[in-house]
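All protein chains but one are shown in place.
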Amino acid sequence: MTGTENGSDVVLDGNAAAGLLQEIFVSDITSAQIQCAACGSVAAVGSLRLYAIQMGAVLRCRHCEGIVMRAVHTPHDRWLEMTGTRSLRF
Amino acid sequence: MRAIETAATPARPLQWQQAHVVEIVVETSRVKSLLLRVASWQRHLPGQHVDIRLTAEDGYQAQRSYSIASPPEDELFALTVERVENGEVSPYLVGDLRAGDRFEVRGPIGGYFVWTVEAGGPLCLIAGGSGIAPLMAMLRHRDRRKVHIPASLLYSSRSLDDVIYRNELDTMTRCDTNLRVVYTLTRKQPEGWLGPRRRIDKALLAEACYSPDQNPKIFVCGPTSLVEEVARMLVELEHEPQTIKTERFGPSGA
Partner (left out) sequence: MSKSPISRGFKSRRQETPKGRLPPGQYVTTDFPVLSAGPTPQIKVENWTFALELGEAIVGEWNWAEFEALPQATIKTDIHCVTKWSKLDTTWQGVTFDNLLKAVGLAGPPAPYIMVHCDGAYTTNVPVADLIDGQGMIATRYEGLPILPVHGGPARLLVPHLYFWKSGKWVRRLRFMEKDERGFWESLGYHNYGDPWKEQRYEGD
């Protein structure tokens, strides 16, 4: 973190979405290796480029900036979209 | 102390718990450390963070993430907070909060930006401003365990008065020849300052960090702009990208 303050949203590291992702996956996946469906490159979830943390999580590939995973926690549901993921290895 | 792992930890849903403020420590004119007690706290790994949630009387809630600055060996856990101009949460935590107050925390969170002595070294830490917090958890853990794995810290601050934990870091280096700390002061330097007085550049990194063939474990934490620059320069200095772990916290900070 420390202090994701001041209301502005810029690119962070996937690690900053660890709490949201753990709500969905129930375990911490930030150390898991994820493969981008667009370009095939592999990286730790915690090292992906994280956008829009105020609204959820949009995790992008470090290599091609393609969206690898998206997640949102609403008061009613948790949503996860992984069409940009070829594989996830825990 | 458990070795780094997430697989062996039984999966449990994250839950909000009450944290009680036991003590507040003034670190600098803008920074305080909050020492907290949580009833059923799972010991964290150095580098992990918590989410905190404040609730106002009218029900309004604000949520932020803060790195845990204390090592798992300590009884209370500590968050180090810098007051951000026009912030919503940090002025409250640094200005209004008193011992005895409470708020909610959730965690510990994050297995990616983590180091324990079991991972070995050498350990190379690069901090900008309040980005020192999770790295301090790592250094304090190393200190409590009395394991003198070679470690270096390159710490960028605006002035000497803005260096957080300065006395503690100086004490650590005095007692440990395997720990090296370099402060660079970017805006104001005291009379007779012999250390670097500029933003972190390749020369400083090359000097303060271990060489790539020593295979250091590298952690960089601070404002986004500093972290991006440093990560880029480290790769140019031929460090493997997978050995560099970064934690950005937005545009604020030193």
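To keep things simple, chains are lettered A and B as they appear, and every chain counts its residues starting from 1.
The rule is simple: a residue touches a chain if its C-beta (ideal position, glycine included) is under 8 Å from a C-beta of that chain, and two chains touch if they have at least 3 such contacts.
None of these values were measured; they are calculated from a predicted model.
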item: Options B:41, B:77 or B:103, residue touching the unrepresented chain; value: B:103
item: Residue touching the undisplayed chain, where the options are B:38, B:62 or B:160; value: B:62
item: Missing-partner contacts on subunit B, residue numbers; value: 16, 18, 53-58, 60-62, 86, 88, 92, 96-98, 101-104
item: Where the unshown chain meets subunit A, residue by residue; value: 7-11, 49, 51-52, 54-56, 58, 60, 65, 67, 70-79, 81
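Here is the rule we go by: only the chains that are shown with their structure count from here on.
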item: Separation of mean Cα positions, subunit B and subunit A [Å, integer]; value: 22
item: List of subunit B residues in touch with subunit A within their complex; value: 6-7, 9, 11-14, 49, 51, 64-67, 69, 79-82, 84-90, 106-107, 109-113, 130-131, 133-134, 221, 224, 245-253
item: Subunit B-facing residues of subunit A, complex; value: 1-16, 18-19, 22-23, 26-28, 30-31, 44-47, 90
